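Every protein chain of the complex appears in place save one, which is left out.
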Amino acid sequence: MTGLLDFWNQSLPQLLTGFTLSLQVTGLSLALGIPLGLVLALTLQSASRWLRWPSLVMVEIGRGASILVLLQFVYFGLPSAGLTLSSFASAVAAFCWCTAAYTSEIIRAGLQSVHHGQSEAGEVLGLDPAEILRFVILPQGLPVCVPTLLGFSILMLQASSLAFVVALPELMSKAQLIGSNTFRYMPLFALTAILYAAVCIPATIVVGRLERRLSRHI
Amino acid sequence: MTAGFLAPILGGVIWTLALSAAALAVGMVLGALLCAMRVSGGAVLAALAAMLILIFRAVPPIVWLFLIYFGLGAGWLQIGAFEAAALGLGLITAANLAEIFRGALKAIHVGQWEAAQTLGLPQVSRLCDVIVPQMLRITLPSIVSYAIGLIKDTAIASTIGVPEIAFQASNVSQATFRGLESFAFAGLLYIGLSIPIAMASRRIDLRLRSKVAR
Partner (left out) sequence: MIEVSGLVKDFGAHRVLDGIDLSVQRGEVIAMIGPSGSGKSTCLRCLNLLEAPSAGLLRVGDVTIDASRPVTRRQRLGFRRPLGMVFQSFNLFPHMTVLRNVSLAQERVLKRSRREADEISRQLLDRVGLGAKADQHPSRCSGGQQQRIAIARALALDPEVMLFDEPTSALDPELGLEVLNVMQELAAGGMTMIVVTHEMHFAESVSDRVLIMADGRIIEQGPSAEVMRNPQTERAQRFLSAVMNR
């Protein structure tokens, strides 16, 4: 037992460095991906097919192709098209794409939950479409999305573990690296699991509470 | 230029489907069990089930796979890559399905239980004839959309060597240095696989609905 704790104690600093990188990649992907998701949510409803179709393709690929395959496509595939990205940039690009695709659907649903009479009221008051969006639809529709977006963010943190296939030194890569030196896989992956759970379980509980509170108000 | 070099990736489809089916089967059985524990197992079992559901979902799939395949595999339990992947993905699926089942149970009106009871139906018949058919109708769309997500998640099993689509794509990419085509093809395959399933589910859903609609 002391052997296990000592081993955990030794590996923890390295794992934590990895975990910090996991959090950074996730945070950056969400910070870029969610605004992009909002843009896609709007262009998907646009009247112009020149906006709608490319958006639809972006979303369908981002949601339909496995995120692992997206990541490998960006890191291993794009160089042959002349675009070579570092493993960090590849991970952020792929996760951002995936985030935008999924959140576009979440945000679209949130915006559609705003009653139709609201935009009609804006219209008869003479507001233009951009003003209706800014003052009427977004302030009501976006808060509805928050719990779902947070739930999605937890899944993205978990998905960041896939960046180990492009050799990004995040938590999973660190665990794998120490494991291949010590061959003590079981305690290592157990500690890795505990680290993810230590963030994801409290976050899940908070999101659940938020969801219940929001549904009470509606 | 011939696309023949992509052929091995097609060979991965069968493994992708097999793994998805296996994980779904594990998830259905365990999920039903977890759901039963949560709703009728008494306080201790219910808390245990809630905790398991939380834990299964809080750890990324790849960590489950490595934990089972490399962790358990290092001395505790010899297990093949396919079985490890089916079990690992099955655990997460179980947790998610348990919540879907529980939601459906809540959605079935109390009156249905009471009606079954007052008709004097035996316990088994109450469950199998009255409740489960209604649950099936309610949960089918969620299960199908979960299954479609699961197909994409099986790509993660490539990291422990299950020869499914992503694994084959990776191999082809390394052998031919044509990563762009390989992974693009793999991505399209995943999208292509989900389309017939979505269509079939819509048809079944319509049929189930037309039975109860008036």
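Chains: A and B, in written order; residue numbering restarts at 1 for each.
Following the convention adopted for this analysis, contacts are C-beta pairs under 8 Å (C-beta built on N, C-alpha and C of every residue); 3 or more make two chains touch, one makes a residue touch a chain.
From a predicted model like this one, the values you see are computed outputs, not experimental measurements.
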*In the full complex, displayed partners of the excluded chain*: A
*asked:* Among A:Q24, A:S80 or A:Q140, exactly one should touch the missing chain; which is it?
replied: A:Q140
*Determine which one of A:L127, A:V146, A:A190 or A:L210 touches the chain that has been left out.*
A:L127
*Residue numbers in chain A that touch the chain omitted from display*: 115, 117-118, 120-121, 123-128, 131, 135-136, 139-140
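Following the convention adopted for this analysis, only the chains that are shown with their structure count from here on.
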_Need the CA-centroid distance for the pair chain A / chain B, whole Å please._
21
_Could you list, by residue number, the parts of chain B that touch chain A in their complex?_
54-55, 57-64, 66-67, 70-76, 152-156, 158-159, 165-166, 169-170, 173, 177-184, 186-188, 190-191, 194
*Which bits of chain A are touching chain B when the two form their complex?*
60-61, 64-70, 72-73, 76-81, 158-159, 161-162, 164-165, 172, 175-176, 179, 183-186, 188-190, 192-193, 196-197, 200-201, 204-205
